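With one protein chain held back, the other chains of the complex are shown just where they sit.
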Amino acid sequence: MIEHRDDLGAKMGMWLFIFTELLLFGMLFLVYAVYRSMHPEAFKLAGEELDVALGTLNTVILLISSMTVAMSISAIQKGNKNLALALLGVTIFIAVVFLVNKYFEWGVKFEYGFQPGGAELLELGQGTILFFGLYFIMTGIHALHILIGIGLFIYVYWQVKIDKIHQTDYVWLENTGLYWHLVDLIWIFLFPLFYLIH
Amino acid sequence: MSEANNAHNVSYLDYKGHYKGLFAWIFSTDHKRIGLLYLYTMLFFFSVAAILGLLMKTQLIAPGYTIMGPQTYNSLFTLHGIIMIFIIVVPGLPAVFGNFFLPIMIGAKDVAFPRLNLLSWWLYIIGILIVLTSQFMGDGPPDTGWTFYAPYSFRTPTNVLPAVFGAFVMGFSSILTGINFVVTIHRMRAPGMTWFKMPLFPWTLYGTAWIQILATPVIGITLLLIVAERLMGIGIFDPALGGDPILYQHLFWIYSHPAVYIMILPGMGAISEIIPVFSRKTIFGYKAIVLSTMAIAFVGYFVWGHHMFTSGMSGRALFAFSFLTFIVAIPSAIKVFNWVSTMHKGSLIMQTPFYWAISFIFVFMIGGLTGLVLGSLATNIHVHDTHFVVAHFHFIVFGGTGYAFMAALHYWFPKMYGRMYDMSWANLGWGIFFIGFLTLYLPMFYLGILGMPRRYYDYLPDFHGGNIISSLGAWVMISGIIIIFANLIRSARHGQKITEKNPWGGKTLEWQVDTPPTLENFDEIPTIVKGPYEFED
Partner (left out) sequence: MSEEKHHIVSYKTHFFVLVALLILTTTSVLITRLEMGPLNTAAAMLIAGTKAAIVLAWFMHLKFESRLFLLMVSAVIVLFILVIIVTFFDYSYR
């Protein structure tokens, strides 16, 4: 294969991929907007079922993880490998905590029977059914992206450790960072739309 | 060993790399081989889908049960659509000629991400295999049409899930190609090749690539939601749970309308390459063609509702979409004007690629003008879901993308294979195909106006006459296709060998490299000083 290195091109490619994610989630937000406009009261009431404290906690830690990954890039640029590794470690840890929180949140909903197709959910009005359907789909696909992010960060952590990613070649870290900020961006919009309308 | 395998001495077809035999192809990151992999896959599945079409037309040659019943007919038109749309025309010219020629035409040695390029083809194949499983599992092949409209698509017991999931996987193939081409065009143009010195085919690939990136995720999530609906009863499109089936249609067409621009723009780009060469004259209005390409790509995002005029949208939406549809027709018309103006007072060379190019313009115009009938609210109500629509999109997609693909294939064939095809057989094949095509599809306009619905295995006796003509036309057209394919396949292996770099007298970079190209295309990346279509005298 013809070898050529183009860091800017790689970054551009990553941004283009991010655009696909923006459109993917964007359409889910469109679906949300449509059904919220059709069932405003039901959406408001259903939103009150969600745990604002837990949602806020998840928002806060995800923002912190965005900072830690951004800092890890600065660390690599300055040649500070150990700091970079530590910051990546924190990022991974936060990502796992986020998923654990999500697990408990969903668990509560499942107990109430609010999962898609759940008997209790089907008793409630159409607006409520749509709200929870969207809630599970959107936070579910988001959680899937977090999981993929964890995998990517583990790979990047290892690459930093064995010096494949270093001060003069850190494209993988930068692009994984961009991916992670995208995951954060999605949550920045998910949070108010599901948790803060009441 | 290294002497013979030198990247600069040996044609890409003979180059021996790490792998041997079949693996040297299916694990190759060479953009030229990947282009051919797509070509061969598409030729195979096109033949399958064409046979399905032929079976459908045979069923329709007379009212009532001829060779199949309604369930089989529904499964056939579903599979015919899925193959033709997702496997043939959406990947279409970008996958074959974009992959093969984009790097060469901009003076590069490969695309920006060669391994992603190979992954694109693999995802394409995996998606196809997943779709195929839907045909052979217990509950029967899907019968929803390739549009998978809700709520039927989640209520039917047939195998919608693998069909939809296979299309989802193929979407990633399209996205990766789009990403690859945008970065390639931004970052890898040869020194001196400014944006406005870039030939028109790469320009159309650029516009198309953006659509691939920005529209495909929409169908991705929509198909995923159908999966969720089938597996979990999520309610998003289920009226019983509060969902709106029209929302499915919105989401589906927000992709599928821009998708038709994915299909046609590169086709138009190929025609813009061919016409100057065979008119010995520079393209008329290069900048206008570039701007109209970008305009089509942009405005094309906002017309999707014209597929939904009878679905139950608001009056305001109806007006908006009809108006925008008329707007988007304008840049296409500009291109036709430019092509014709290029030929005017040119020195026309009447050879196979040119026959395909001018017949393209003819059928594309018919498709486009009948599109205005469909875009107009008052007439749409009468012809929606009739054979008028079927005729329209076959003229514009088969006539458009299909003819452009054939034109491109006959134009670039000598460069790709270092062999020439038999021109007499090629022209005969074209002629028979063209007559068959018109015989097959023109009556459908009339049948549609009379009221013959689409996607029905049966029809009223009033429609019998037109159907006989149309179904006979199908057989003629297929004969033409067989001649064309046989000629090309034979010529690829046993055709007259040529080493001439520029058999047609073209001015773009692919006609300056070896025939066939070496692995890295160029010994030295050229520096560009002129525009792409400067024909002296």
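A few points about this structure:
Every chain is named by a letter (A and B) in the order it is written, and numbering of its residues begins at 1.
Definition applied: contacts are C-beta pairs under 8 Å (C-beta built on N, C-alpha and C of every residue); 3 or more make two chains touch, one makes a residue touch a chain.
The structure displayed is predicted, hence computed values, not measured ones.
Of the candidate positions A:45, A:63 or A:99, contact with the hidden chain is made by A:63.
Within the entire complex, the positions of chain A that touch the omitted partner chain are 5-8, 11-12, 15-16, 19, 22-23, 26, 30, 33-34, 37-38, 52, 56, 59-60, 63-64, 66-67, 69-71, 73-74, 77-78, 168-169, 177-178, 181, 184-185, 188-189, 191-193, 196-198.
Residues 186, 214, 246, 250, 254, 298, 301-302, 305, 313-317, 320-321 of chain B touch the missing chain (whole complex, contact as defined above).
Keep this in mind: only the chains that are shown with their structure count from here on.
One finds 35 Å separating the Cα centroids of chain A and chain B. Of all residues in chain A, only 1-2, 4, 6, 8-9, 12-13, 16-17, 19-21, 23-25, 27-28, 30-31, 34-35, 38-39, 116-117, 122, 125-127, 129-130, 133-134, 136-137, 141 touch chain B in the complex they form. On the side of chain B, the complex with chain A involves touching residues 29, 109-110, 112-116, 175, 178-180, 182-183, 186-188, 213-218, 220-222, 224-225, 228, 232-236, 241-244, 247, 251, 254, 519-520.
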